[in-house]
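With one protein chain held back, the other chains of the complex are shown just where they sit.
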Amino acid sequence: MTKTLIGKRVLRNEDPRLLTGQAQFVDDVEIPGLLHAAFLRSDHAHARLLGMDVSAARQRPGVVAVFTAEDMGDDWQPGPPLVSPPPTAKDVLFYSRRQVPLVKDKVRHAGEAMAVVIAESRYIAEDAVEDIVVDLEPLETVVDLEKALQPGSPLVHDDLESNLAAHLSQKKGDYETARRQADLVLKRRIVIDRGAAAAMENRGIVADWDEKSQHLTVWDTTQAPIPIRNGLAARLGLSENQVRVIAPFIGGGFGPKMMMFYAEEMVIPWAAMKLKRPIKWIEDRRENFYATTQERGQIHDVEIALSRDGHILGLKDVFLHDTGAYDPYGLTIPLNTQCHAMGGYDIKNYSTDVSVVFTNKTLVTPVRGAGRPQGIYIIERLLDIASKELGIDAVEIRKRNLIPADAFPYKHGIIDQAFSPLILDSGNYWPVMQKALEMIGYEKFVRDEQPRLRKEGRHVGIAITPFIESTGVGPYEGARVTVEASGRIHVATGVGTQGQGHFTSFAQVVAQQLGVAVSDVRIVSGDTAEFHWGTGTFASRGAVVAGNAIHAAASIVRRKVLELASKELQTPQDELELEGGMVRVADIPDKSISLGELAARANPLRGAVEPGTEPGLEATSYFGPRYGATAFGTHAMILEIDPETMMIEIKRYVTVEDCGTVLNPLILEGQIHGGVSLGIGNAYYEKLHFDENGQLLNASFADYLIPSATEMPRIEVGHMETRSPLNELGTKGVGEAGTIPVPALFAQAVENALADRELEILETPLSPNRLYELWSQKEAR
Amino acid sequence: MRIEGQYTFDGPREVLWELLQDPKVLAACLPGTQSLRQVGEHEYEGEIGVRVGPISGAFAGQLTVTNEVPPVSSTLTVEGKGKVGFLKGVGNIDMTEQGPGKTLMKYTGEVQIGGKVASVGQRLFDSVSRGMIEQALGKLNEMLKARVASR
Amino acid sequence: MKPAPFDYYAPTTVEQALAHLAEHGDEAKVLAGGQSLVPMMNFRLVQPSVLVDLNPIPDLAFIQPDENGGLRIGALTRHYQVEVDPLVAVRMPLLHEAVPKIGYPQIRRRGTMGGSLCHADPSAELVAVSVALNGRFRLRSPKGERWIPAQDFFIGLFTTVLQPDELLVEVALPPLPARTGGSFMEVARRRHDFALVGVAAVVSLDGKGVCRQVRMVFLSAGDRPMEARRAADVLMGQAPTPEAIRAAAEIAASDDIDPSSDIHATAEFRRHLAKVLARRALDQACRRAAEKK
Partner (left out) sequence: MRKLFDLALTVNGTRHEQAVEPRTLLSDFLRHDLGLTGTHVGCEHGVCGACTVLLDGEPVRSCLLFAVQAHGHSVTTVEGLGAIDQLHPVQEAFRQAHGVQCGFCTPGILTTVVAFLEGNPDPSEEEIREALSGNLCRCTGYQHIVDAVRLAAQTSKTAHEQPAR
């Protein structure tokens, strides 16, 4: 094998285009005769649609068409169920109600699309939207999760008996017995609120129907071009081969761009075929706050049973999960929460029960973290309270409960988001936590610095939070690797890319096998014309699932290269090496042949290719993991609070990740930094404020607070490597790892900093105002 | 959003009550309202023009007066919708005499704002609604004083 | 998010600008830096049918020393120019301290002093600072011109005494007495967000270290810049002892402001912050004043 490229800080292939404004994003697509769309969206969160007068809009100069639900006729169909309920789980209740292209009977969340205007320009389209007169009869709204389930609550879906969207219980061991044996039982209510993914690029879609070739091309800001292609073909009565979906450069995904089908994804291609004109719709930032999915809202009533020495005997969690107005994404998020509420701890008795609730709010689907931060938040909060109650150091109580290295693979006996048994494939947890402790100087800080600073009247706090991340779930991804006559390598895969550097990390995997320069490997992802099969980029699975498919395909191509080269060079394969784009005989430098030459010979114009062999140096391969690979990590933080203003400054931030084999540490660090920044947003800055009428009160970047460069601390990243036995490369996902533990970590640090006030924080996100309230309430008591 | 407050008028309660029965008076008090058409016994319609500095929205408005207990209390419901969104306000007013020629009005209510203004203008609601109420009651007091003077 | 249609005028003299305003009256909006107006137009919360763009007028952007030691600043002077101007740093340290807290760097490159003042956002740094520094505004209209003291200029939320046919052309900041110190402080969620509460304090001491002039103005604490007169009275004629300052801060927070609640802070929290900031700002202003010989 040639010198290893895996694990090198290779610069990214995609950067020159991105840095010079030459990379194509969806809004960059220009087509002659392109029309522009704007949607009329509901001001009300819950209202009956009595009528709409679009005549004035239709008459406005420059307007080509205005469509309502009625105009779609039989083509009006709700979106497909994205993820069906788990077949393997017992007595699971699930009521599937999917989002609609345009409101027909009633509006179920503010900002739901009611009509679309197609015009010569976006400006004119927006003028025309203001011309439309809508007759809405406002209805009582469903916003609060608990009220939503009370009898007599207004219904989001009139045909259901209640707002219960799903119910699922899972059990491991016997919690009740464990509880009876416990020395300490803690019961708390923990409330987690909603945030937005807020990718810098809003969603967008361009649809171009070519009447002559009967072919539809769609550029879409999606994380899943292939399922979109398949779904569009089915919806529009076309063959999958008549539809090409391209997910070009995407300005950040973070989950919501995995959601299928958004109303606009259903309407725009349909309208393009109807009008036989290309149409572009680009979501604006305000729309993004209503029309793009969100996540995190849950209320947990959770109970933990411990022994005097701090061992967790059992955990019981009963929680509500807000799915918004529809539930196309099934139980993915609550399942993740259930699987992560045990953290990386050896918990023998566990009972978890979720009720998923419909509300008059924007749809909920995974946002970077996807239910995991909630799970980690509750277990870590409980352990912090327990450590105080039992007088056991916060680190020590965690150490005592971590799953020991010899216990892997560790079977939890409940099912995960992919409906396969939750098995933690591999890990070595304590050393990871230890490294984080060393990096942040935990002992010294607690022993010397903190007491000294507290004497000075300063409020500094430290926190440390271990966590797991289930990653790299199935079903599968595939890839095709081709050696071209130029000697360059072409790789096609189905997953889209949203900034993860796939064009580089995947290229490294291929270059490693074929002994070429990373820059000579061209990755094409997210174009259904290049690769037919696949699902998408989600659940931190790109590097794991697609990465290993590419690795497998590249290995086959390597074998083909060696077979052919050994013939051409009349040398046994084991004497050949692949280096610098050449196949060489180990110790005879001039006895060599280039990959390009071999590729040409493998695809002759004359002569015969031996029966049973394939032309070219190409292979297609697929990879589907038996179950997800579980990564582990630990974050640590030191922060200071101004106890008068409740303003917070993060002084130190440390992460140690064990995500198996590291393909490219540069890219890995970038993923972690970004994850942490979203996590810090979730912990302290980012909250979607819905009022009691389902009105979103902060649908702008002026009021929805994303951390900026002045809020973010420097992040020190450490690595450990425990290869996953589940795949050749030994990789585990890391895309969401940075986000998952942060709210828990932050709450722990705040409590520690305000130790003198003995706050107990049972919610996230926090804010200066909220901390002041919590403190005032405590004072009042 | 909850609103609560009180205002002392310079006039007797009966006269104040009398004024509140007059759509012209109500129109004059509602900021930016030119006129109100009476559409039912206690129902009025008109254009309410809310203006906050550069931000101005025309709302097709409706005013309903219910559970009247002359000359003590009643419930005013204002509803309006326009391009920038919608607003709905329900307010209970309760008037007690405060010695000769003084009337104390206590008001409590809910203001609901929706649509564009709600989604990007939230930081202004509180002061805007308080400002508008102050403005309306101030105007009403002016007219009350005028009416008293004209007697 | 695209603005509604409007007619655009780009006058190159104040006279032309005034003529356009006279012609279109209420229908017209003046476009200066546009950093507050254009977002509202993009949201279509504001839909003027006419925009009169002042940017092509050359002689509205200037920072000039005033023979008596004050400053004259043209309405179209960009925040960034004020931020980096050495004269401002020397003569109006409070202004120098406040300006970097306005918006983001790119906003300060474009936003103007006159625009910010006329927008009259009670959360705006310059609005509070102009009152704290006893600024006077020169307004021009076809009828002529008038000078208005800053504290009389702001009459409500986004509302000033400016008439539809009037333009703010210049701000005059009078010289500060000897032994005067200032302090500008604010608390914001992210460094450049609207302040939850902010305060601009100016204190002048006499030879004995007694407060002879105290001006403290809050931002985000009411529907306009809130001048803490009662608090000032507490300190006037007093030596600024910690107790006196604490007492003044208490009064300011309880009696001098009228904050409202929003999703970022309740009125109660704003009062609390106002008390904290008032104490800190007065303390710093007094120390700075005392340092001046």
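Quick notes on this one:
Order as written gives the chain letters A, B and C; numbering starts at 1 within each chain.
What we mean here is this: contacts are C-beta pairs under 8 Å (C-beta built on N, C-alpha and C of every residue); 3 or more make two chains touch, one makes a residue touch a chain.
Keep in mind that what you see is a predicted model, and the values were worked out from it rather than measured.
Every shown chain touched by the omitted chain in the complete complex is listed here: A, C. Among A:L149, A:L164, A:L666 or A:A755, only A:L666 touches the chain that is left out of the view. Taking the complete complex into account, A:F249 is the one of A:F67, A:F249, A:W281 or A:F632 that touches the chain left out. Which of A:G231, A:P278, A:G344 or A:G499 touches the hidden chain is settled by the complete complex: it is A:G499.
In the complete complex, the hidden chain is touched by one of C:R109, C:R138 or C:R229, namely C:R109. Per the touch definition above, the residue from A:I6, A:I190 or A:I715 contacting the chain not shown is A:I715. Taking the complete complex into account, residues 1-8, 10, 31, 34-35, 38-39, 42-43, 51, 53, 55, 80, 103-107, 109-110, 190-192 of chain C touch the chain not shown. Touching residues on chain A toward the chain that is not drawn are 11-12, 14-25, 27-28, 30, 61-62, 122-123, 197-202, 249-252, 254, 284-285, 498-501, 666-667, 669-670, 673-678, 700-702, 706-710, 712, 714-715, 738.
The working rule: only the chains that are shown with their structure count from here on.
The chain pair with the larger count of C-beta pairs in contact, out of B-C and A-B, is B-C. Rounded to whole angstrom, the centroid-to-centroid distance between chain A and chain C, based on C-alpha atoms, equals 44 Å. Chain A and chain B have centres, each the mean of its CA atoms, that are 49 Å apart.
Counting only residues that touch two or more partner chains, chain A has 130, 286, 689, 697-698, 700, 702-703.
Among the residues of chain C, those in touch with two or more other chains are 43-44, 194, 263-264.
Those residues of chain C whose C-beta lies close enough to touch chain B in the complex are 29, 37, 40, 43-46, 48, 119-120, 122-123, 156-159, 194, 222-223, 260-264, 267. Of all residues in chain C, only 1-5, 39, 43-44, 187, 189-194, 196, 263-266, 269, 272-273, 276 touch chain A in the complex they form. Within the complex formed with chain A, the chain B residues making contact are 1, 81, 83, 85-86, 112-116, 118-120, 122-123.
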